[in-house]
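Here the structure is laid out as structure tokens; the discussion comes afterwards.
Of the protein chains in this complex, all but one are displayed in their positions.
Presenting chain A:
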């Protein structure tokens, strides 16, 4: 019994940490079910202990071992819950980010396979919400993926470094000649698309 307490949830937590950099990992249904089962079992045991104590009519301070046991079960249940929340929350945040971003179409099928049914439903309805919102502001690019995003820009001009030769760019204020290895201090609006395309890199 002691070997089961919290071990599955520990594995779940480690997996969440390991995949935090990845796009999204497969929903680990087995582990989640294990943890839920463990919660139910601990709950049952704790309830049995409490019933036993009530029936036996002994004053609580005289059975410290029982009390400790109940406390232990209770804390383990809370910990398992917490880990489950964290795991699901991390995945949901990733899905939300996906809905805001553009250009993930190629991996859509992969992503859909990796999700559980509930997550799939979430992705769809959240995606609808986002598109609905975006449709009101079609001229501003609210997307993720290196774009402007929901934070308004702070500076009129930014500093960028040229990663690949982009040749001459005609902007409304003049021409820009972008050669590899140079650094430019230019208007933000001129270079946003190039940053997204990977030709330039924004220097903080």
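Following the convention adopted for this analysis, a residue touches a chain if its C-beta (ideal position, glycine included) is under 8 Å from a C-beta of that chain, and two chains touch if they have at least 3 such contacts; residues count from 1.
Here is the rule we go by: contacts and distances are computed from a predicted model.
Participant: Can you match the unshown chain of the complex to its UniProt protein name from these: "b(0,+)-type amino acid transporter 1", "Cell division control protein 45", "Sodium/hydrogen exchanger" or "Cytochrome c oxidase subunit"?
Facilitator: Answer from the record: the omitted chain is "Cell division control protein 45".
Participant: Given that one chain is not shown, which residue among A:26, A:68 or A:182 touches it?
Facilitator: Touching the chain that is not displayed is residue A:182.
Participant: If the missing chain were put back, which residues of chain A would it touch?
Facilitator: Within chain A, the residues touching the omitted chain are 156-157, 159, 161, 163-164, 168, 173-175, 177, 179-187, 201, 203.
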